[in-house]
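Single-structure report; data block below.
Shown here is a partial selection of chains from the complex, left in place.
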Amino acid sequence: MSDVSFERSHTLVQAIPYIQQFRGKTVVVKYGGNAMVSEQLKYDVISDIVLLSLVGIHIVLVHGGGPEINQMLKRVGKESKFINGLRYTDAETMDIVKMVLCGKVNKELVSLIEQRGGKAMGLSGLDGNMLRAKKLEKDGVDYGFVGDITEVDPDVIKTARDGGYVPIIATIAAGVDDGNAYNINADTAAAEIAIALGAEKLILLTDIKGLLRDKDDESTLIPVVRAHEVDALKAEGIISGGMIPKIDCCVNAMKGGVKRTHIIDGRERHSILVELLSDEGIGTMFINE
Amino acid sequence: MSDVSFERSHTLVQAIPYIQQFRGKTVVVKYGGNAMVSEQLKYDVISDIVLLSLVGIHIVLVHGGGPEINQMLKRVGKESKFINGLRYTDAETMDIVKMVLCGKVNKELVSLIEQRGGKAMGLSGLDGNMLRAKKLEKDGVDYGFVGDITEVDPDVIKTARDGGYVPIIATIAAGVDDGNAYNINADTAAAEIAIALGAEKLILLTDIKGLLRDKDDESTLIPVVRAHEVDALKAEGIISGGMIPKIDCCVNAMKGGVKRTHIIDGRERHSILVELLSDEGIGTMFINE
Amino acid sequence: MSDVSFERSHTLVQAIPYIQQFRGKTVVVKYGGNAMVSEQLKYDVISDIVLLSLVGIHIVLVHGGGPEINQMLKRVGKESKFINGLRYTDAETMDIVKMVLCGKVNKELVSLIEQRGGKAMGLSGLDGNMLRAKKLEKDGVDYGFVGDITEVDPDVIKTARDGGYVPIIATIAAGVDDGNAYNINADTAAAEIAIALGAEKLILLTDIKGLLRDKDDESTLIPVVRAHEVDALKAEGIISGGMIPKIDCCVNAMKGGVKRTHIIDGRERHSILVELLSDEGIGTMFINE
């Protein structure tokens, strides 16, 4: 037997305790940003998901698709417009958002999993009335068809999961009042879905190392944050800008019963596997205690 | 009690024998063309499907979306190009086709069913590796990413159906050789899906009355065609042009075990219900005997 | 397509929201009186039940059979004797009651449903020890084998229902103390069965319009009665005579958890369908609020 074979086998059996810990549990992964743009990283994320499914961990993949939306808007000669960091979504934009998320990004992820030998089912929040929303009301601004989730019905996700498929979810919601489709922030949707499924973990794959004490120095990564420390960290300015809504999602998910939530760096290869199947904590983990 | 109420009840109980005939059976409906463009007709088709689901008939809806694809191509400044009646589909076009079918038409149908109180799951041939295809080879012409179905795995449809959802299917297939997405003719896909599901019936909703002996005279409708008569009807020129592939689909489905196939007029309101739940035969029915 | 076909289809789809409301729910119908004597009305009641079963509403039919019992008693030269509106039931009469209810009326209803293509299972309160009773003690009068229900075991009804059969129930009970068969008032039995099954609705099919403010003027029908108003209506004399026990059944059923109860006119054709699948409220509905 070659040394390589031995080493590989040795590595595999080292994963035993981690697999035992999460087997039969549901883990919601929010996927977006750079990890979605690089082909290599995308292949790695897909590989991680297929492997985790094989060892009996139920992954639910929630995705965004900002860059692809921008690109398509450009192609039809429509300007991308953002207010307070949120995309202003008029009817025409909403149409593009829906097509890109449900018809392009979602189906591409499904294809990749199937090509890797996994089984996937692409869903949107419209299917089975999974995500219901009303028009976002915030600061008196009109964001168009940007929605605020009012209800999650996880049955359609469970049907896919229990049928042995990885559910891949595009975050479009059905308007409870008007039947229109609404654009939903993917982090928020992932958190709400994790709560509705009673998930063990919520993992946000991002473009940063995690929460840094000094945002310009990766060595100042804060590995663990207790939920009750979040307010202080905001006051200190350590949690600021785009991190605020992300971390609010994490805290919210934990209030809703999700055991642990993580902000990890999607720019590193196999970051999902490292987080779930090794001792090496990466990124920032939020815990309740 | 009002006369109206009595009349309605009377109508409902007259449907009993038809419901009993198809209960628990699967009926594949190919939906496209004008029935898809008119809001009223669309509402009626959706209503028919929701009612049929409620009485225990399993509808599987397969849809195309030619007009919407043309519109989107136009919007991005891309010309629609057809060869021998088939859309020439280069990579850029394929991208648009996928987005429009899976992200716009499919999700709109899902929304309509959900708004009517039904339960729907939007799928494409990519999900669960449902439709697999190779590049179409016909007459030595290159049609780009137009595919020829090589295999159908109906498991993902059954998962949706058995979970109580109406499966809504966009006819994109996964390339067996190259992993690319391929554009599939919706009639053909519907026929293959009907075979794979062991469906009781295949219904093609079209823009014509059915097969006419004189194509300019609707009074010459041929209500029933036996499979063995098709060749003669082709020789006589009665089956010609765009009817040839449609009727080949019907014959093919019957060879594959589907009991009966129908070409009916989607321009008439509730044509699906009339076909399934009344004595009035409409359109042309193809039978094996 | 004919106008008739369109109209019929239109009627069918109008039933969608009503079907959605009651699908998978259990509705107990007490059937007796004139609706049982007229062949046309009987055919309509049976048709309604078969249709409701087909759309997934679980009907449990509880029946009496007074007129047929009288007829049979006459045939064997035995006088029908009533005390305070209750049939005095000696051993010989009980024998006839059992034969007529279980062997004639019950099996005739089963046959009619089967002939209409439905599936029915005829049961009595003796089967599976469904209804248990002790001798009625009221006003110091001896009514013979007239019983007072002490316990309902709905398992045998559920076995029939879950097997896809409409349970048809003759209201004979097993004596807890002596093993004799007891004659049970069908309204009371229907109410107790509705409670034991956690039914959504109890419908009493009667020979009157409903509760009338002036019993000689059908235009004075009271469409809705709140449970707490019943005492006042009794005091006013509006609820009187034979209506008292019927309405007590309704109130009792609601106390036991049945959502709504109805007294409707079995002399009108399809009154069950009109009640369940239309907006037209008929008869008198009792509600808890």
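Residue numbering begins at 1 within each chain, and the chains themselves are lettered A, B and C in the order written.
Following the convention adopted for this analysis, contacts are C-beta pairs under 8 Å (C-beta built on N, C-alpha and C of every residue); 3 or more make two chains touch, one makes a residue touch a chain.
Please read all numbers here as calculations on a predicted model, not as lab measurements.
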> If 3 of the identical protein chains are displayed, how many copies are present in the complete complex?
Replying inline: 6
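We adopt the following convention: only the chains that are shown with their structure count from here on.
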>> So with touch defined the way it is at the top, what topology do the chains form here? Options are line, ring, star, complete, other.
In response: line
> Taking each chain's centre as the average of its Cα atoms, which chain lies closest to the overall Cα centroid?
Replying inline: B
> From the C-alpha centre of chain A to that of chain C, how far is it in Å?
Replying inline: 55
>> I'd like the Å distance between the centres of chain A and chain B, where a centre is the mean of that chain's Cα atoms.
In response: 35
> Per the centroid of Cα atoms for each chain, what is the distance between chain B and chain C, given in Å?
Replying inline: 45
>> If a residue has to touch 2 or more other chains to count, which residues of chain B qualify?
In response: none
> Which bits of chain A are touching chain B when the two form their complex?
Replying inline: 72, 75-76, 95, 98-104, 106-107, 110-111, 114-115, 119-124, 126-129, 155-156, 159-160, 163, 165, 172, 174, 179, 181
> Contact residues on chain B for chain C in the complex?
Replying inline: 1-2, 4-17, 19-20, 23, 44, 47-48, 50-51, 54-56, 116-117, 265, 268-271, 273-274, 277-278, 280, 282
